[in-house]
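Let me begin by presenting the structure, written as structure tokens, before commenting on it.
Missing here is one protein chain; the remaining ones are kept as they sit in the complex.
Note that the chains are named A and B in the order they appear, and that numbering of residues resets to 1 at the start of each chain.
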Amino acid sequence: MKKRVGVFVCDCGTNIASVVDTEKVAAAAGKLPGVIFATTYKYMCSDPGQELVRKAIQEQKLEQVVVASCSPRMHENTFRKAVTAGGINGYMFEMVNIREQNSWVHHDREQATKKAADLIRMAVNKVLHNKPLQASTIPITKKAMVIGGGIAGMQAALDIAEAGHPVILVEREASIGGKMTQLDKTFPTMDCAA
Amino acid sequence: MVAVAQHPNIELVTYAEVTAVNGYIGNFTVTIKKKAKYVDWDLCTGCGTCIEKCPTKKIKDEFDLGMGLRTAIHKLFPQAVPGKPYIDAANCTKLTTGKCGVCEKICPTKAIKFDDQDEYVNVEVGALVMATGYDLFKWEDAYGEYGYGKYPDVISGLEFERLVSAGGPTGGQIKRPSDGKEPKNVAFIKCVGSRDDTKGKSYCSRACCMYTAKHAYQVKTKIEDSEAYVFYMDVRTAGKNYEEFYQRALNAGATYIRGRVSKIYPRGDKLVLKSEDTLLGRPIEVEADLVVLATAMLPATDSGELAKMIGFSTDKDGFFQEAHPKLQPVETFAAGVYLAGACQGPKDIPDTVAQASAAAVKVCGLFSKSELATEPMTSEVDINKCSGCGFCVPICPYGAISLQEVQQRGNHGRPPFMRKVAEVNSSLCQGCGACVPACRTAALNLKGFTDDQLAAEVDALCL
Partner (left out) sequence: MSIEKRGDWEPKIVVFACNWCSYAAADLAGLNHLEYPAEVRIIRTPCSGRFDPMFVLRAFNRGADGVLLSG
């Protein structure tokens, strides 16, 4: 695997850029071994942002991608898809969290910028060891179980059953209906509960 | 209810509990315990002769919260679905002492089975919807100032529902439990156990403001010359047509008093409520014939055990934890397990129905695919390095690793031989990587988080 890493640093509007000097971070990233392309953009997760990633992969012949933006718990899948659309394996990608775990919790611009650069160095070093991975598939048993036969359980069971799938409705008591059956008329329409 | 029972795609399993859940999204195996009913529901026609003839007639009916009576063989309530009776073993004379058996003798289809046993069955399903609902806060254990339950005419909102229901123990006439008289002055206290950090729960139970308005309205319209006093902290009517309904209760003549009731005590055959009217800033005393408490909603008993068994979390109050409060309100942290209704948090009927439909859509979305792509970040074994020690097998929390025999080519012209190596079932593997540090020969690695990758991160940070 060739070492051709692209680093994409997101401003997240001002969420990141107001604390982290993203230009400086990208410049530092560009000098890391293996990195051949580094840039910033205002909203990397937006359509033009993702397009930037896709284009760079093709134009710069990138083999690995690092995106520094928000938490991977937020947008890892977004960028994995963008990377795949760019033509390389989605797992040749690492994400750096410089928002939730940097710009939102630190105020010192110098320290936060240094931290962002460190975290990107860490991800670049990791991504150079990444290998393409393939998702496998598992079968799905198209039958649902609903646990609890009150209003919620009955409604869910009916909707799933109406869509054509078999449903098992398990109820602890000897009758379905739940608390609803104990109620008299219900607000605001005053229609009967059963 | 009947629509559920009649739907060809729905299999009803009542009087049953889930005792074990194994597997993963798309492929769960669920063990259901079908509790002994002592009645063969395949034979039973639901004619009800057994219920009429059962000699044990003075059991407090749980469905009417102890305000009515029932027999040992009974239906949960007359319109039960399925409409078939079962025997309450603890109260049946035949099952406790061996004498009686009247129901067995008179049953025209011979459906009574005194030797019935609990039955365990396994079913394979692809998705689970949790709809375990709620229970009510036991105010009798916490509210000494309201008498710890020793005044019979201090009741919960659900008991009031039974009193006002046409199918209830009084046939829909509001009568007070102590002497069966129709109450004239009815007082309602809201937020009993809700919004009360010291005695109950910090949260708002959301439905009480509205059902209390309904109760007050019913008192005013059903009982002549009656008064309905509602003691409240706030009136929360955030729902379509809710504010209008509250106004309807006010227009019917309900009296709303802003204040917490500090004490209830008897005076003659009445109950005295001491409170403060915080809008007027002065103490107030109300004499009532009946007091109705709007008690907090709690997660259903034992629902926490179920969450633990399936493998998702509960919140600080024991309600099922959704994966994200705004963006994933019906998902749990366990893939393929969805939430509907009050098990996720207190809610009223419209919200419950909406959430249940949302959960159903999630299930249908899952079922619209023929197969499911799995996260490729799973463990893998380099069988050339694996010594077959089996250390990793018990460490895997998902039971994804097993030892398998492989044929090994013999060295120096020796014949091939069999040896054991670890094998990872990638659909069971959740990619936690706990097996990797346990491997003594570094044969196991977690794809996406290999030793190399993590070491590279450490190096980059430290150097």
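The working rule: contacts are C-beta pairs under 8 Å (C-beta built on N, C-alpha and C of every residue); 3 or more make two chains touch, one makes a residue touch a chain.
Just so it is clear, the model here is predicted, and its values are computed rather than measured.
Student: Can you list the shown chains that the hidden chain touches?
Tutor: When the entire complex is considered, the left-out chain reaches A, B.
Student: Write down which of A:S71, A:N89 or A:T141 is the residue touching the left-out chain.
Tutor: Of these options, the touching residue for the absent chain is A:S71.
Student: Looking at A:R80, A:R99 or A:K143, which residue reaches the missing chain?
Tutor: The single option touching the absent chain is A:R99.
Student: Identify the residues of chain A touching the omitted chain, counting contacts across the whole complex.
Tutor: Output for chain A: 71-74, 97, 99-102, 104-108, 111-112, 114-115, 118-119, 122.
Student: What residue numbers in chain B mark contact with the hidden partner chain?
Tutor: Touching the missing chain: residues 333, 377, 397, 431-434, 436-437, 446, 448-449, 451, 454-455, 457-459, 461-463.
As a convention for this text, only the chains that are shown with their structure count from here on.
Student: Over in the complex, which chain B residues touch chain A? Could you list them?
Tutor: Those residues of chain B that touch chain A are 1, 3-5, 7-18, 24-28, 30, 32, 37, 63, 65, 75-77, 79-82, 84, 86, 123-134, 158, 161-162, 164-166, 168, 172, 210-211, 213-214, 218, 239-242, 244-245, 300, 306, 340-343, 349, 352-353, 355-357, 359-361, 363-364, 366-367, 369-377, 426-427, 447-448, 450, 452-454, 456-457, 459-461.
Student: Write out the stretch or stretches of chain A touching chain B in their complex.
Tutor: Those in contact with chain B are residues 91, 118, 121-126, 128-131, 133-190, 194.
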